[in-house]
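Left out: one protein chain. Kept in place: all the others.
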Amino acid sequence: MSVWNPFATVAETKAALDRKQVSASELAEHYLARAEALNPTLNAYVTLDRDKTLAEARAADARRASGDTAALLGVPVAHKDIYLIDGWRTTCGSRMLENFVAPYTSTVVANMAAAGMVTLGKLNMDEFAMGSSNETSYFGTVKNPWDLTRVPGGSSGGSAAAVAAGLAPASTGTDTGGSIRQPAMFCNLTGLKPTYGICSRYGIIAFASSLDQAGPFARTAEDCALLLNAMAGFDPHDATSLDRPREDYTRNLARPLAGLRIGLPREFFGEGVAPDIARAVDAALDVYRKLGATTVEISLPNVKYSVPAYYVVAPAEASSNLSRFDGVRYGHRAERYDDLLDLYKKSRAEGFGAEVKRRILIGTYVLSHGYYDAYYLQAGKLRRLIAEDFKRAYEVCDLVMGPTAPESAFAFGAKSDDPVKMYLNDIFTICANLTGQPAMSHPCGVDDSGQHVGMHIIGNYLDEARMLNAAHQFQRATDWHTRHPSI
Amino acid sequence: MAQWEIVIGLETHVQLTTQSKIFSGSSTAFGAAPNTQAAIVDLALPGALPVMNRGAVERAVRFGLAIGATINQRSIMARKNYFYPDLPKGYQISQFETPIVQGGGLTITLDDGATKFIELTRAHLEEDAGKLVHDLFEGQSGVDLNRAGTPLLEIVTEPVMRSAHEAIAYARALHNLVRYLDICDGNMQEGSFRCDVNVSVRPLGQTEFGTRREIKNLNSFKFMQQAIDYEVRWQIEQIEDGKKIVQATVLFNPDTGETRAMRTKEDAMDYRYFPDPDLPPLVITDAELERIRAALPELPAAKCARFASQYGLPAYDATLLSQDGATAAFYEATVGGGADAKLAANWMLGDLAAALNREELSIEQSPVGAAQLAGVIQRISDGTISHKIGKSVFEALWNGEGENADAIIDTRGLRQISDVGALERIVDEVLARSAAQIADYKAGKEKALMSIVGQVMKASQGKANPAQVNEIIRRRLG
Partner (left out) sequence: MSLTTQDIERIAHLARIAVTPSDVTDVQAKLAGIFQLIDEMQAVDTRGVEPMSHGLDMVLRLREDAVTETNQRDKFQRNAPAAADGYYLVPKVIE
């Protein structure tokens, strides 16, 4: 290895490994060294374990030497600290799990390991994935590598910052309401939330079970396709995993976009979107038109109820999912307590941060006696109405596009005192979680302050290959995605 | 003083006989060392997800079909949220609004032979909780999650029982049925079949129900009787003392024979049920339903009718022999082994039942098998031995003193003497020393004849055929 470019794509890294220009061990050492040097500034990683990573890398090199041709053999990847990996501390960004060592490995990580990927470390995140700015982590905020005074987005802020800063060629995230797509925009990356059920949730700490979905962060759509090939697959351990044949998500990348119909929802381009963001998106749509796509205005009249429906469903499911953190079998237990009730209340009060507690309380309230019909049931019905809006839209278009977020990366503290403001940052991303459709964000420009703008693509169920094709063709025609911070 | 009417409804938790748990691949075997059968899902480790056991679903459907209930072909698994150390997830996966089994019922037979139809409200699938031990650690309770996730069918009746007797008859009938269907092992000591009894009282003639108290976790029919009796007396005394019954959950203490209210959980009523987002709707297709229906065993009522018609048994015998699967199978094996159908019924309800009762054994544990019993009955029927000798052959088999009836008859020389010449010799010997009895007989005293027959039987060591002996004596004295 001469000098490795830390901003190389997964495809380039794989090619270099295939040509024996670099070994898995050299790559691991390179990214570990960068992470050790830059993490004190960025705080993207919660846990690095040099010995484990280098052992994995050596094993990958040995596999290569013995003729193993696994797709991504030796390519390093870092994982959001919500994925359990046997023997690795897994904190979920919480004091509750500060000392929790996972006793088993999540299916997605196991699939990626089978494809040959080497774990670089565990990435910082909003506590229990609840946040849009990475300011709720017990392990401190993550800095946006483009501007250290701004948030990287959330909840997968560490995942976005690490790749953007060249501390990993790719990473995993999870997306419950935009937690992959919004930080991808804030850090100028490509991020994909697949169709619900494509990636197993087994071994990923649950936030909201009917919304959570795993997905990749990378520099390019092509990389996302390669990563999704490794991550996806039916898992008998997850009753919501889709039992269908494996798919090659790279298969349509090279297709021209002639004839592609892009739907532009009126609701995504109205008030609330910063004008400079709207301009960047419009310019990107011109690129799509030049590539042969046509655009058509559509309407998704119920999508405006996404945020309220989400803030019922997600906290309700979270309040129940987080009941297992009771200080009995694992996790934080208070030092002093009078009795069992006191043990529960103190351990949970100490172990959870303010935002997590707030959402548990909201969820507990909306499920409590007499409120179920007005809240959870009503939200479920709105999910149906929103899904029907999209179904109608797909009669006249193939993909739906718009800005990923209404405003770009904001300064630390700008919204942390006003949860509603923070929640509204997810206004465009949430609908895809409520319906279970695939959605992604790719770099498409900058706003007046030089912050990055993401193009949000929502596709019909299981239409990831078409979305990746569109984004890939866009990236062949533009260079927004090739920019990286000088760090 | 007012006349009181007792109102009882039962909720029974039936552990299903699956090998593995309802949502995980952990073993359900009883009695393992603590937490050795508690895996990722059972411990509710972060990231764990439930995957439902087909065996549990099929057993629930089998039950529903057997009681003539509606099977909801689309039912919902729901989360019942509350905190307790034996509930690792902080919620129990159960069914709330849409259970898998709805309606149906069971006919019970009371001691006086009367029958009553007990309507069921529903039966739903859920997971069992773990166990707490309170006596092993100073000031602390130990949590063992081996039982957590064991599949349960909770079977709920309408409040239609009006006495402890009815409640126990229902519980017994249900206990028989679930074993018949092979969905539960029925082991009450190990907690496989646990009853919660809702009891209230009201003045006779009043239409509204009184306030009920729920007696939790009764695991024997005897305790159920004692607990209901105590609870009813207590409630009537309270009301007659002018006090109000407060809805409560109570525990029965077998040592004192009393019921005692549990510490009230003020939030017990707010379980925040909602559909479990980890488990999409449970759908049972028509084809699956038909497959399960086709594999159903013959049910007690049908079996009873068949026993009456096929074997010519009186209704009483047919009912008793068809009540549980093991007894019915034993009966049919005995008849299949060559025994006369009515004699087989008599033996099973008579000598065999008495012996099993005496030694507190179940029919499955009987030292005398169906083939052996058939052998005894066959030898009585074909005249090889008398009924009386048959009883001693049965005793010998019971005590393990021989392989089968024929072996015991041969080694002990118990074959009945039917040879006329041999019998005549014995009769003549007895008559020679029975002048007084002969005189009495001739004077018209029938009883004297019986005494002579008795002496002949004694002289033959019981092996003479009594009917033949009778005939020879009459001929000699004729």
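Just so it is clear, A and B label the chains in written order, and each chain counts residues from 1 on its own.
Going forward, contacts are C-beta pairs under 8 Å (C-beta built on N, C-alpha and C of every residue); 3 or more make two chains touch, one makes a residue touch a chain.
This one's a predicted model, so the numbers in the text were calculated from it and none came from an experiment.
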Q) The complex has one chain that is not drawn here; which of the drawn chains does it touch? A) A, B
Q | Residue among B:V57, B:V201, B:C304 or B:L431 that touches the chain left out of view | A | B:V57
Q | Option from A:V3, A:A65, A:A258 or A:V420 whose C-beta touches the chain left out | A | A:V420
**Q.** Candidate in contact with the missing chain, chosen from A:Y31, A:Y249, A:Y311 or A:F410
**A.** A:Y311
Q | Options B:G47, B:G104, B:G210 or B:P277, residue touching the unrepresented chain | A | B:P277
Q. Hey, which chain A residues sit against the chain that's not shown?
A. 99-101, 103, 195-197, 210, 236, 239-240, 242-243, 302, 305, 307-309, 311-312, 319, 323, 326-333, 337-346, 348-349, 352, 357-358, 360-362, 364-366, 368, 374-375, 377-385, 387, 418-420, 423, 435-437, 461
Q | Chain not shown, touching residues in chain B | A | 18-20, 24-27, 33-40, 43, 45, 51-57, 77, 83, 85, 132-134, 136-137, 139-145, 251, 262-263, 267, 270, 272, 275, 277, 279-283
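Just so it is clear, only the chains that are shown with their structure count from here on.
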Q. Which bits of chain B are touching chain A when the two form their complex?
A. 40, 43-52, 79, 81, 83, 85, 88-91, 143, 269-270, 272-274, 276-280
**Q.** Residue ranges of chain A touching chain B (in the complex, touch as defined)
**A.** 84, 90, 92, 97, 100, 102-104, 106, 201-206, 208-210, 236-240, 316-317, 319-320, 322-326, 328-330, 340, 344, 364, 367-369, 372, 376
